[in-house]
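With one protein chain held back, the other chains of the complex are shown just where they sit.
Let's look at chain A:
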Amino acid sequence: MRKLAVSRWFGGAVLALLLTGCDAPREQVTVHERSAVPDNLSQWHVVEAIDGKLSLNARVVPYDLNTALFTDYAHKLRTVWMPEGSSARYGEADFDYPVGTIISKTFYYPLGENGTVVRTDDYSGDFAGSGLDLSKVKLIETRLLVKRIDGWQALPYVWNDAQTDAVLEIAGDAKRLQLVNANGSAEAFTYVVPDSNQCAGCHADNHAQKAVRPIGPRARHLNKVFDYRDSGVQDGAQNQLLFWQQVGYLTGMPDLADVPRNVAYEDTSASLEERARSYLDINCGHCHNPSGPADTSGLMLYVAERDRRKLGVCKPPVAAGTGSGDRLFAIVPGSPDDSILNFRVESTDPGAMMPELGRSLAHEEGAELLKEWVASLPGNCS
């Protein structure tokens, strides 16, 4: 039954496209060579603006993460596509994705009035059947990660104002936006599209090897239920990893019960500790791990760290500079207001804030969670 449902989904996506009135059937996803990447996102045929929708091509699978990286309250539509007949091999830390895999992440905001964008955690208004409703969202950028024989290639595409296509901007971009909060007040900020090198700043979590890798689509982040209906899938909600298995995108997976899982940081049924650690893992762990660019600091924030001092408890800074915020330790248990970690996630000064890239605003909900967590930690540093 499930198999049938899935094939109906893929069929459905194609059908939906055929019904939109295209003269010719939609072109298939195209893997361009590393040395000949197109200037336009549309030429990949992964996600395209077609008839008022950001439309996913057949076999382009949307996915979500338990806890995601914060990027200035942008919403993100993530997809994965693998060449016919190929699949990723399960690994607890990393999946081994097949050559030709294209992972896409589209950053967008729900549209407000007069060109403003809206700050909300509600995604439900964004979708229209098998894609994003372009009358309701503003697309900013779509980043592609393309798996080559010699590793991943990172490609930032920036959407044009007409929202018809996105153009390759390896040097990145900056956009001034007005973000409307729940209380109606608007806040101006600059959304910065990173350049290709900066992609590696986060995605090369082994700094010496410099190899770019996907951060989100890993077992512990993907292990959650996804509502496929929003994307045009007929059979509704299902665990993403099981779904990947069924559509042939994942092999070698152990029993789901044995797959690690980060919690959703906002899920208050999980423990405060788990929520905070999941948040730190996805937002900080790609640099703050023993082989990451931030290993120079001795501060380890990836999910597997068990040493309290390496995690920051009573750990003096090494080269934090302005980022110390005139505080003595990364974490002072019980005292978020004395903890450097809290200072840095709350700061918006580019010389002090953490993460260094990917945001111009502070993430209030994340900062609040870390405050609660540090406040809950027992002990003291004296």
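Simple rule for what comes next: a residue touches a chain if its C-beta (ideal position, glycine included) is under 8 Å from a C-beta of that chain, and two chains touch if they have at least 3 such contacts; residues count from 1.
Criterion: contacts and distances are computed from a predicted model.
This figure omits one chain of the complex; the name its UniProt record holds, of "Aspartate carbamoyltransferase", "Dihydroxyacetone kinase subunit DhaL", "Right-handed parallel beta-helix repeat-containing protein" or "Ferredoxin--NADP reductase", is "Right-handed parallel beta-helix repeat-containing protein". Touch with the chain that is not drawn comes from one residue among A:Gly85, A:Gly184, A:Gly351 or A:Pro378, which is A:Gly351. Looking at A:Leu132, A:Ala320, A:Leu341 or A:Ala367, the residue that reaches the missing chain in the full complex is A:Ala320. Interface residues of chain A facing the missing partner chain: 170-172, 174, 190, 192, 195-198, 200-201, 204, 207-208, 210, 293, 295-296, 298, 309-310, 313-329, 340, 349-352, 356-357, 360, 379, 381-382.
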